[in-house]
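The complex appears here without one of its protein chains, the remainder shown in place.
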Amino acid sequence: MGAQDNRQPGGISRRTVLGAGGAVAGLAALGPSMPRIAGAKEPTELTMLAWYGHGEPDAVAEFERTFNVKIRPKYYVGGDQMLALMAQSPPGTYDIIHADAEYVAQLKEAGFLERLDPADYPFDDFWPELRRFDGHWFDGELYAVMTRFGFLGVSHNTDAVSEKEARSYRVLWDAGVKGRVGHLDWHLPNIACMSLYNGNTAPFDLTDAAWAETKTTLLSLKPQIRGIYDYGGLLSALKTGEVAVVPGIGDWITGVLARDGARVTTTIPEEGGLQFTESFSIGRGSRRAELAREFIRYALSPEGQVRQAMLKAYPALIPSRSGWKRLNDLHPDEAKRQRMALNGPNALDDIRRGRIHVRRLPVRQSLEDWNDLWSRYKNA
Amino acid sequence: MIANRFVRRALLAYLGLVLLFAFAPIAAGFVFSVNSDRFPSLPLGSFTLDWYRAVFEDALVVESFRNSLLVGLAAAPLATLIGFAAAYADYRFRFFGQRAVLVLGLLPPTIPVVILGVAMLAFLARLGLAGTLTAVIVCHVVVCAPFAMAVARLRFAQIDPDLEIAAQNLGASDWRAFAAVIVPMAWPALMAAMFLSLAVSFDEYMIAWFVGGLNETVPVRVLGFLQGQVSPRIHAIGAVSFLVSILLVALAQMLTSRMTRH
Partner (left out) sequence: MTKGPLALPVRLRRALYGALWAAPMPAWQLVFFAAPFALLTALSFWSVRNFRLVPDVSTAAWDWLLTTDYVRDTLLRTLAYAGGAAVLVTLLAFPAALAIAFVLRPRARAAVLALLVVPFFTSYLVRVYSWQTFLADNGIVNAVLRPLGLEVAGMLNSPFAMMVGYATLCLPLVVILQSMSLLAIDRTLIHAAHNLRCGPLRTVGAVIVPAARPGIVVGAVFAFILCFGDFVTPLYLGGGKHPTLAILIADTVKAGQQWPRAAVVALVMMAVLLTTALAALSFAYRRRGS
C-alpha cells in the first residue's frame, strides 16, 4: 500500500506529460477542423457525460490544473435518456462516461465503451470485497472502474421514525406514517425493497411465486403514499418533513440534507439493503482516451477519492483503502458519518455480513415487467 | 367602454389578482434567491448574495445564458416570419393542400418533447448537426412557428380582406398593398408572435437537452440543478432571466410604440 502511495504522485506527473503530449499530437493530426491547439497554454478539452456534480470544480479543478485540461460536462437526468443520447451521438463525442452499474451493462452491450486495461488502475488498493465488481467485467474484460458506491435502505426523518423502527421495512406500513411515505420515481430499487421485505435473499432473482407476492406487497403500500418524486422533489419533501420515510434511497440523498442540518438519516433494515455503484468509463472513439484514463486514475488517487467521497452534489462511499486513510486524516467527521472507519466497525461490515445486495437488472422477469408493475402501482 | 364604475373597478381588481398570480412564484423566487437557506422554506434565514455569486462564477451557467440568447434571437424571428407567412397565406389565398399545411403547422406542439427530442436528435445526427446550437435553433423554429402562426392567424381573422383588395384596385401592387395595409394592421400581432416564440424557445429544455449536446441553454441547466443540486441557485437564475427579459420587453415596447406612432 505504501508503495502504491509513493508511486502515484511521481507516476502521474510523468504520465501527465506523456498523456497531454499524446493528446495534443492526436488533436493536431485531426487538422484544421479542431479549434486552436496552441502549445501548452490552451487547455485541452475533455468531455464528460455524467450525473450532476461530477464535472464541477470541487471534483475536477485540481485535475484540470495539473493536466492543463478543461473538463466540459454534460449532465444527464436519467440513465435511459443518457443511453438514447449516446446512441445518437457520433462516436468520440464523450470522452468520459459516468454511470451506474446497471447502465454500464447496457452501454457495453450497445458497444458504446472502450475496453480498459486493468493494469492502469490501482485495484490492489481497493478493499478486497470491491476489487472485482462483476458488473464492470464482461468475458474477463474490463469496461468500467468503480469510483464510488453507496447503500440504499430506509431513509427517514428521525423525529418521525426512529432508527430502531427503520430496521425493518415493516415501518412503511405503520399507521403513524400513513400519507407520509415517499418514493423516488424508479421501479428498480423500490420493488427490490419489497422483495427484500418478503424475505427473498436474492431480491432481483424472483420465482413466479415470489414475483406475485412482491406485487401484492407493493400494491398494499399505496394507501400510505404521499408522493412519487424525482430527486429534487424528494429532497424538498424530506426537508420540509412532509415525507417521513422513503424506501430504496440512501445517504446520497439524506447525507445532502444532513449537511444542511435536517434530521434525516438512512438505516439499513435487517431484511437487507441495496448497493449502487458508480463508475467511470471511456467512451467509444474518444480522441483523448489517454487523458480520460488519467482522469479515472486521478479519481482513484487518495486526493481524488476524498473528493469523490465528499462530492458537493451528493456524498458516497469510496472503494480505495488509501482513500479511506486520507479521508480519516483530513476529514475524520465525514469519515465517521459515512462509517468509513479504518479500525473497528464500518460500512464494509454490512457487505461482509451479507446484508447488502448489489442493485441490478431483474433476472427472471423482464425490465418491462418490473416497469409495468411500477406504472400500475402509480395508477392504483 | 364599460360604463358602470363598480364593474370597471371589479374588473381592474381581478386583473390585479391575475397579475399577482402570474408574478407570485417569481417574487418568491427573488426572496429565496437572497436567502441563506439552501432549501427554500419559512421562516427565512439571513440575507446573502452567495447564490448569485455561485451562478455568475459558474462558467457553464454564464455560457448557457449566452446560448439561450443566441438560440432565442435566431429562432424567434425565423419562426415568426415562417408562422406569419403561413397565417397570411391561409387567410389570403385558397390553395391546394391548405388544410395539410395547417395540420403540418399544428403537429409539432402536440408531440411530447421527450420523444420529439430523441427523434429530432436521430435525424439531425444524420445531417451532422447533433450537438450544435444550430440544431437547437432548427428544432426551436419547428416548435415555435405554430405558436407564431396561431397568433398571426388570429389577428388576420379580424382584418377585412376587402381592405387589401381595395388597395390593389387603387393600383397598388401585391407587395405595396401588403406593406400599406397588412403590415401596420398586423404589427402588434407580429410582435406578440415574436415574443411568444422567444418565450417558448427560452423555456424549452427537453429537445434542447437532446440535440444541443454539450451546448446547453438556461432551462437545460436549470433542469440539471433540479435533478442534481437543488439550491437557490435555481431562483438566482430565474431572477436573472427575469431581469434580462424585462429589459428586452421594455426595449421592444419602446421600439414598437415609436414605430406604430408613424
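Chains here go by letter, A and B, matching the order in which they are written, and residues are numbered from 1 within each.
Operating definition for what follows: a residue touches a chain if its C-beta (ideal position, glycine included) is under 8 Å from a C-beta of that chain, and two chains touch if they have at least 3 such contacts.
As the structure is a prediction and not an experimental result, all values here were calculated from the model.
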Across B:Leu49, B:Val62 or B:Leu154, the one contacting the chain not displayed is B:Leu154
Mind listing the subunit B residues that contact the chain we can't see here?
-> 1-4, 7-8, 11-12, 14-15, 18-19, 21-26, 28-29, 32, 40-42, 81-83, 85-86, 88-95, 97-98, 100-116, 118-120, 122-123, 138-139, 141-142, 145, 147, 149-151, 154-155, 157-158, 161, 174, 188-189, 192, 195-196, 198-200, 202-203, 205-206, 218-219, 222-223, 226, 234-235, 237-239, 241-242, 244-246, 248-250, 253, 257
Touch residues of subunit A, complete complex, unshown partner | 78, 80-81, 83-84, 87, 106, 109-110, 179, 183, 185-187, 225-230, 232-233, 236-237, 240-242, 361, 366-368, 370-372, 374-376, 378-379
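As a convention for this text, only the chains that are shown with their structure count from here on.
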Chain centre separation in whole Å, for subunit B relative to subunit A (CA means) = 37
In their shared complex, subunit B is touched by residues of subunit A numbered 47, 51-53, 72-75, 77, 81, 84-85, 88-90, 93, 230-232, 235-236, 239-240, 257, 260, 262, 312-314
Interface residues, subunit B side, partner subunit A - complex | 38-39, 41, 60, 114, 118, 121-122, 125, 130-131, 209-210, 213-214, 216, 223-230
